[in-house]
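Remarks on the structure that follows.
Every protein chain but one is kept in place in this view of the complex.
And now, chain A:
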């Protein structure tokens, strides 16, 4: 039993309150019966370096189950447990669904001198063999139309669950879409997710930061400074991901926010109050250059890749400039794309053709290594990515 920790109570002598080391020892030597030790798992391989922490593949010593361990970065120790990690945990606990990544438990390591006397916490997930970015970067992986339908159906099912639970994902991108070896799609990475605030009439609306969503998947309203956005931001990302299933690389790869808006205008047509009602009310409208007299060319520019008319129509409606006109997950699931032949199918055939985990395969060379677009971030200042053109053909 460690000694008396720091105390607020006036019954205690001040000199007992002084030594923080006592408290540290106390907290660290406390017998924690309620969360497991990370030593229950054997680390196998580092599979990802995210903005908010490293991800490892590991095996449970007792059950043999393969898991993914996401280390929680302790950015600001003075502020206690990181709020970002706490949010991620809360969201994952609320979102139990076949198409959402499964949080098994939270583990911690023992405090040692290596981690400055502090234990490290890990989120433990069911391991998924593949991620969509990895699969798409491998040209030998070929999707059939029915399989794409199956994938997108699962993606919208997951998104529907998220939005029904009044949560915004805020980081939709191919790398955050995982696929298990059984071919089940799982939306992952709730590091930026937030509960959707209720708007109470007569009260000022709650504001969010608009510095979310990786640049290439960021919708125009965020780029124009909107802070009262809704679930439509995730559906823009879903549209980008859907198109990417055919183009095989992100469809709009801007280096800066200005450039991204230009690319969006070139694809979706000029942004102005005629094409998008009340756009002039957005904070950055008029402060940022928006090329004019461009036609909407979503269908025209994608039809060399996407041969299916229903698919083109669905993408077109997901990439609506005006978030109020953008299709939501529920309506997307009703779209004729999912209800015309060939009907959506599971991914068993595709999975059986894959020898290795694509993500193990790509962790060192593929999309996980290539220059990343400006990451979604809450407080990290914008960094301009170095773009390596040689890995991927630019689509547009």
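Basically, contacts are C-beta pairs under 8 Å (C-beta built on N, C-alpha and C of every residue); 3 or more make two chains touch, one makes a residue touch a chain; residues count from 1.
Everything below uses one rule, namely that contacts and distances are computed from a predicted model.
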Open item on the list: According to UniProt, what is the chain that's been left out of this complex called? Choose from "Nucleolar GTP-binding protein 1", "NEDD8-activating enzyme E1 catalytic subunit", "Cyclin-Q" or "protein-synthesizing GTPase".
Closed with: "Cyclin-Q"
- [ ] Have a look at A:59, A:94 or A:227 and name the one touching the chain we're not showing.
- [x] A:94
- [ ] Please give every residue of chain A in contact with the chain that is not shown.
- [x] 1, 4-10, 12, 14, 17-20, 23-24, 26-27, 30-32, 34-35, 77-81, 83, 86, 89-90, 93-94, 106, 108, 119, 194-195
